[in-house]
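One protein chain is absent from this view; the other protein chains keep their places.
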Amino acid sequence: MGDGQRMERRRAVANDRVARYERMVEIRAFEDRVQGLFAQGLVHGTTHTAQGQEAVAVGIAAAARPTDLVTCTYRGHGIGLALGMTPEVILGEIMGREIGCVGGIAGSMHLCDRELGLLPTFAIIGAGIPVAAGAALTAQVRGTDDAAIGVFGDGAANIGAFHEGLNLAAIWNLPVVFICENNQYGEYSRIDLTTPIEDLADRAASYGIPGIIVDGQDPDQTVEAVGAALAVARSGGGPTLLEMKTYRYAGHSRADKAEYRPEGEFERWYERDPINTFRARLESEGLLAAGAAEEIEQKVAARLEAALRAVEESPPATVDAMFGNIYASA
Amino acid sequence: MGDGQRMERRRAVANDRVARYERMVEIRAFEDRVQGLFAQGLVHGTTHTAQGQEAVAVGIAAAARPTDLVTCTYRGHGIGLALGMTPEVILGEIMGREIGCVGGIAGSMHLCDRELGLLPTFAIIGAGIPVAAGAALTAQVRGTDDAAIGVFGDGAANIGAFHEGLNLAAIWNLPVVFICENNQYGEYSRIDLTTPIEDLADRAASYGIPGIIVDGQDPDQTVEAVGAALAVARSGGGPTLLEMKTYRYAGHSRADKAEYRPEGEFERWYERDPINTFRARLESEGLLAAGAAEEIEQKVAARLEAALRAVEESPPATVDAMFGNIYASA
Amino acid sequence: MVRMRMNQAVAAALADEMREDPDVVVFGEDVAVAGGPFKTSDGLLEEFGPSRVRDTPISEMGFLGMAVGAAASGLRPVAEIMFIEFLGVALDMVVTEAGKFHFLSRGAFTCPMTVRASIGAGLGFGCQHSQTMENWMSHAPGLKMVMLSGPQSAYGLLRSAIRDPNPVVVLEPRALYGGRGQVTTGADGILPLGEARRVREGEAVTVVSAGAMVKVALAAAESSDDWSAEVIDLQTLIPWDRDGVVSAVRRTGRLVIVEESPYTSGWGTEIAAHVGARLFGELRAPVLRITCPDVPVPFGRELEQRYMPNPGYVTDQIDQLLATGRTPDPWWVGEGRRA
Partner (left out) sequence: MVRMRMNQAVAAALADEMREDPDVVVFGEDVAVAGGPFKTSDGLLEEFGPSRVRDTPISEMGFLGMAVGAAASGLRPVAEIMFIEFLGVALDMVVTEAGKFHFLSRGAFTCPMTVRASIGAGLGFGCQHSQTMENWMSHAPGLKMVMLSGPQSAYGLLRSAIRDPNPVVVLEPRALYGGRGQVTTGADGILPLGEARRVREGEAVTVVSAGAMVKVALAAAESSDDWSAEVIDLQTLIPWDRDGVVSAVRRTGRLVIVEESPYTSGWGTEIAAHVGARLFGELRAPVLRITCPDVPVPFGRELEQRYMPNPGYVTDQIDQLLATGRTPDPWWVGEGRRA
C-alpha cells in the first residue's frame, strides 16, 4: 500500500471523530484477529495485543503531526494503525512476510514507519523513553516546533530509563510528551504488586514537570490531553507526563489467558469500554446515524480480510533481507 | 591494628558526643593530609575527600550497629574512619600498601571492613543503592532486626539505580535507610544544573516512603535522624530517604581546584562548619573544657603521623595479592 | 530417574536447593505467583512462601543489585533475567560489582549469587529477544558462566551454581525448556562446574558445543557413516575446561566448534584461539567454527532456522573439512556475503 493511503488514514484520524471511532473499531478487530491467528497456530513467535486501549492510540495519532516522532513498545499494533499504518503492513510483519513494514524480519514487537513518525518500536522496557527525549532534542537544537512522544506502560515506570529520561527532558526543557499507558498490569502482575503508589502521574513531581491523569477510555479526552501537552512542548514549555488510565482486555502476550485477574475486574472496565461509550456519544450527538456503526464494522471486517489475503499472497521474508540493513552506507 | 581497636573506635562514636567531635576532627585532618600527599606527588591515582561532610559520617556511625551493613561511595574515607576503621588501614589502601584494608590492590575508591559493616565501597554511581536494599533483604528474610544503610551523593539521585533501588525497597518494605549526602555538587556541576527540583527528599513521594531533610552540618541532628529512621526500619516500618544537606569543601577529586564555585559560596557554608559549630556547642554545654579542643587536635595529629609512618613501613601490595581472591573456594 | 522437561528440571533444582539451604531465595519478574514466564519456578511460592520467592518490579539493575547485597550478607539469591538481553540494563551489577566483590574485600565477603537468564533463538521472538550474549560476561575475572543443554544438565549445573561461593551466570536455551529427558535428581544428579562432558565418543574430530547446539552436534555426528565424531558439551563457559578440551582434541587432531551465536567473538572464539595455539603442529586440520552469521537474529520460522546451525549443515561442514583439510566457507558466503 502506498504512502498516500497511509497519510490519508492519518489525516482522517486527525480531523474527524467518526474516523477515530472507525479506527478504534479497526484496532479492536485487528487485535482479535491476530489473537485468533495465533490461536490457530498460523503465526510464529509471540504477540502483545492492545484491546481496550484503543482510545489512547487514537488520542496520540489525532493530536500529533507525522513529523512528531513517536516511540512505543512491543504492544504497538494499535498505535501503528492509529498513526496510519495499514493492516497489511502490520499483519505482514507479524506473519513474517515481505509485505511487512520491516520486511517480515522483525516480527510483532518491531513495527516502524518513518513517514508517519513511528520509530522502531522497543522490546526492551523503558528504552523508548529517553529515545523520545532524544528526538525532542533534535527539534530543540534545530529550532523546529516539532515535538516527540514517548509511550510506555505502567510497569515501565519502575525502570531506570524512565527516571533518567524524564529527568533529562526536564532539565533540558525538551519538547516531549511522556505517555504512560497504565493498563493496570505489567505481564501477570497487577500494578499494586510492583508499584508502591497509586497514581504514576505523581512521579512527575520528582522532575518538576506537570503530571496529569487522563481518562484513557475516552478518545475525546486523550486527544485533548495529548494536544494540550504537545502545545506546551512546542511553545517551549517543556515536557509533560500524562498517565492514561486504561485496561488491557487480553492477556499479556499470546500464551497468557490472564487468569490471575480478580473476578469482576474485566467486567467493571468493560462497562466503560472506549468503543461502546464513544459510539453512544457519537450517536447521541447525531454524528453516527442508526445502522452506521454496523456499516463501519462490516467495512472494517472486509478491509481486514483483504489485508489478510494480501499478506498471505506475500512471500516470506527472504534470506537477503536478513543480510540487508545491518550497516548503513554513507 | 587489631580488631579490638576498631570496635573500640566504633563504640566511642556510638556512645560519646565528645568522641564524635574528635572523630570529626580526625576525618578533617585525615582528608587534608591525603590531599597534601597527593599534592606532593606521593600517591598514585585519584582520591575524593570529604572535608565539610564529617557530621554525616559520624551520624551514620553513631546510629548504626556494626551488623547493619553500609554501602557507600568512592568518597568513603570519612565514613570509614567514622565507622571505626583506623587511619592506617585507609591510608595504607590509598597508598597501595599491604597494610591497607584491601591489601593495597584496590586504592582510595575501594574501602571495606566486614566486621564494622562496611561493604566494599562503590565506584560506579548509584550501584550501592540497590545493594543496600539487598543487605536489608537478608535481615528481613532471616527475621533479624538488623537494617542496612545506603549512602550516595546528590548526583546519584539522577541515575536509574536510585529509582529502582528505592522502589524495590518500598514495595518489599525493607529495613533500609537511604542517605543522600547532598553536598551540592556532582563532580564540577552544581546540583541545579543537573536536577530540576530543589529538595531531593521530595523524590521519596514517588515510592510512598518518608523523605526527610536533615541538616547535614549538625552531628546531633544527623545521629538523631539516622537513629530514628533505623528504628522505623527495625520495627518493620520500611525504608526512609534522608537528604542530608551538606557541602563539599574540596574539589571533586585530586585534580580539581573547584574554581567553578560561585564567589562566597564556600564562605557561607563555612560559617556553619560542622566542626566549629559542634565545638562551640560542646564548650557551651561544658563538655569540652578550655584547651580540650587543642589537645584533641594534637592527639589526632600525632595519631595521623603515626599512621603515616606505619603505612610507609608497610611494603607495597604484592603480585600475589593481585592473583588472590579472584574466585572464592567453597 | 524422573522424566521431565528442562523447565521442570530447573524448578526441581531450585526446589531441592531451597529445601537443603534456607538461605536460598528466588526472585525476578513474574517468578512467584505465575511460576515464571517459562515455568521454571513453578510451585516454589506454594512450597517456600512469599519471603523466599518474590516477584519484582521491572527493574533488573535494582534486583540484581539486591542480589549482590543479599549474597554478600549471607543469602544465596537466585535472580531470573527473563531474556539475556535485559542484562543490557544491568550488566554493571554482574560484571563490575558481583564479579569483583570478593577481590575488593580481600576475600572477606563472598558473593554467592546465581543469575539465570534465558537465551537463544528458535521461538520467533525477534532480534531483541533471541540472542545469547555470552561474551558480555566472558571477559570478567571473578564471574563464572555455564550453559544448559537439557534436563539433566539443567538440574545438575544449576545446583552447583547455587552452591558455588562465586557469582555464576546460568544461560538457559529457551528453545530447550520444553524438551524432555531422564533426570537423576538428588546428590547424584549434581554436575560439577568447570568440567566439560563427553556426550559421544569418536575418532576423526572433536566437536565442542554448548547449550542448544549440543543436540545439533550430536545429530550431525550420528548422521555420518564416513567419520566418527567425539562430541563434547562444554557446560561451563567460564572458566572453561581447558585441559579436558585440549586433551580431547589432541586425541582426534581436529576441533570443530558449534555455536549458536554470530561468528565474531562468541564463546567458541576463545576455545579456537587457545587450542589452536596450544596444539600448533599437532592439529591435522584448522579449527572450524560453525556459527550463525554476523547479523541480528531474524524473525520468521524459516529464516530463524536458517540463521542457526542445523545438523545437516554441521555434517556438511565437517565433511568438507575432512575432505579438504581446510575450513569450508560458511553457507552465507556461497550466497555472496562476507564470511
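Every chain is named by a letter (A, B and C) in the order it is written, and numbering of its residues begins at 1.
Here, a contact is a pair of C-beta atoms (placed from the backbone, for glycine too) under 8 Å apart; a residue touches a chain by one contact, two chains touch by 3 or more.
Keep in mind that this is a model prediction, so the values were computed, not measured.
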Neighbouring shown chains of the undisplayed chain, as defined at the top: A, B, C
Residue in contact with the excluded chain [from C:Phe48, C:Trp136 or C:Tyr155]: C:Trp136
Residue in contact with the excluded chain [from A:Val43, A:Cys101 or A:Ala225]: A:Cys101
Where the missing chain touches subunit B, by residue: 44-46, 96, 104-110, 123-126, 155-156, 158-161, 186-189, 193-195, 260, 316-317, 319, 321-323, 326
In subunit A, positions touching the absent partner: 69, 71, 101-103, 105-106, 110, 112-114, 119-120, 122, 124, 127, 129-142, 148, 160-161, 163-165, 167-168, 171-172, 321, 324-330
Residues in subunit C touching the chain absent from view: 61, 85-86, 88-93, 95-96, 99-100, 103-104, 127-128, 133, 135-136, 138-139, 141-142, 238-239, 242, 261-262, 264-270, 272-273, 276-278, 280-281, 283, 285-289, 294-296, 325-327, 339
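The definition used in the following text is that only the chains that are shown with their structure count from here on.
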Remotest chain, subunit C as reference, centres from CA atoms: B
Most centrally placed chain - per-chain CA mean versus overall CA mean: C
Averaged-CA centre spacing for the pair subunit C and subunit B, given as whole angstrom: 40
CA centroid of subunit A to CA centroid of subunit C, Å: 36
Touching two or more other chains - residues of subunit A: 158-161, 193-195
Multi-chain contact sites of subunit C, meaning residues that touch two or more partners: 56-57, 59, 61-62, 89
